[in-house]
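All protein chains but one are shown at their positions in the complex.
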Amino acid sequence: MTEKAGCEKKEQVSEDRIRRLVGRAREQLGLAYAPYSGFHVAAALLCMDGTIYTGCNVENASYPAGNCAERTALFKAVSEGKREFSCIVIMGGPGGRVESWCPPCGICRQALREFVRPWEFLVILAKSETEYRVFSLEELLPESFGPEALA
Amino acid sequence: MTEKAGCEKKEQVSEDRIRRLVGRAREQLGLAYAPYSGFHVAAALLCMDGTIYTGCNVENASYPAGNCAERTALFKAVSEGKREFSCIVIMGGPGGRVESWCPPCGICRQALREFVRPWEFLVILAKSETEYRVFSLEELLPESFGPEALA
Amino acid sequence: MTEKAGCEKKEQVSEDRIRRLVGRAREQLGLAYAPYSGFHVAAALLCMDGTIYTGCNVENASYPAGNCAERTALFKAVSEGKREFSCIVIMGGPGGRVESWCPPCGICRQALREFVRPWEFLVILAKSETEYRVFSLEELLPESFGPEALA
Partner (left out) sequence: MTEKAGCEKKEQVSEDRIRRLVGRAREQLGLAYAPYSGFHVAAALLCMDGTIYTGCNVENASYPAGNCAERTALFKAVSEGKREFSCIVIMGGPGGRVESWCPPCGICRQALREFVRPWEFLVILAKSETEYRVFSLEELLPESFGPEALA
């Protein structure tokens, strides 16, 4: 990713849109199923066509069988026929209280990687409608292992 | 599970309902994202309140980062606030052609286990609206590791 | 699996061998890395050639990125060139205290499935050298999704 490409892209998601995505993510927080960690996470994924899919974490007694918020949103969207994504907003914290940034884990970065151009897709860590940080997926998962490796 | 409990339960999902779930699963087959295996799977999960959530497999270049149809449906439902489930219909095959039974993998059995009473929740393997096999989750994942193990 | 086949097979692992596997699993318990669940699990996998590989759970702050004891043992063995397995002993509990049976989760049943004939491979849940229960993998993961589904 060139710094420039990242900047150009970042301008393409309006503050207004981010505000709306944060609102949707916040609503989703209350639905997280996280009895083991007590750490509630929510995500709102924006498709290129403007549709929004939300997701929360869904834990399991066998911890590795659980799923994260970001992937819940992604799998939902793909199962509804979506293949092109613009950005994802992520927020979370203990008991659903959002006090720190909640960056996506490596699994979620990898899952998102499959469907996007890493330097164009944006990952937005949010604390509120006005406090957020914007990254390209390329910044969070550089030198990624993607579909072209198997082509 | 006693054989009896299984039988009693199996009567509770009507042929009509199964037909409808199979229909929904079949529609979902076309949305599977399975460029690596070429094996398309779809699932339709029935919530206790009558709502149906569908899911397909969503593969990834890093194979372990992919997701199965059954879990896609489950994570969707949980992220929409559902916590009680009645049964799931599963079908799939190479290129989406359903010629054999497509049983759920162990991960999906485990994920479903979290939310259900294994001897009540039904897993229905379908080839068509009229050809299907009905199991309780207990039959497919006996002696399971569930939430009570960590209580 | 016919009950008979299971019984025949069960006779093939001697009490002596089980005792040794339980001993190896117990030693392994102390090495579990389980800061999140506090639930320590250990496994001892017996290869057809007599070699034993042990494993423990290895958790992660992103819970789904963790690994279970059974799969740790399996992946170790496969990475050392082993492909044929006879049985696995599993034990565990909160803080490593073994008070209840610790059945394998669905993910581990699925991982083991890849390499064995389910009605021959044995899963042994142990509390001690003399208290244990023996299952075939077929009993714990019937109607499994295995390699032949993709053939």
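Worth pointing out:
Labels A, B and C are assigned to the chains in the order they are written; within every chain, residues are numbered from 1.
We take it that a residue touches a chain if its C-beta (ideal position, glycine included) is under 8 Å from a C-beta of that chain, and two chains touch if they have at least 3 such contacts.
Quick caveat: nothing in here was measured; it's all calculated off a predicted structure.
Contacts of the undisplayed chain with visible chains (whole complex): A, B, C. Taking the complete complex into account, C:74 is the one of C:18, C:74 or C:137 that touches the chain left out. The missing chain, though absent from the display, is touched by one residue of A:12, A:51, A:100 or A:130; that residue is A:100.
Touching the omitted chain from subunit A are residues 37, 39, 94, 100-111, 113, 125, 135, 139-145, 149-150.
Counting the whole complex, the residues of subunit B in touch with the unshown chain are 36-37, 59, 61-68, 105-107. What subunit C contributes to its contact with the hidden chain is residues 28, 31, 33, 35-36, 54-56, 58-62, 65-67, 71-76, 78-81, 83, 107, 110-111, 113-114, 145-147, 149-150.
The rule we apply is simple: only the chains that are shown with their structure count from here on.
Taking the mean of the C-alpha atoms as each chain's centre, subunit A and subunit C sit 35 Å apart. Centre-to-centre, using mean CA coordinates, subunit A is 26 Å away from subunit B.
Contacts with at least two other chains are made by residues 107, 110-111, 113, 145, 149-150 of subunit B.
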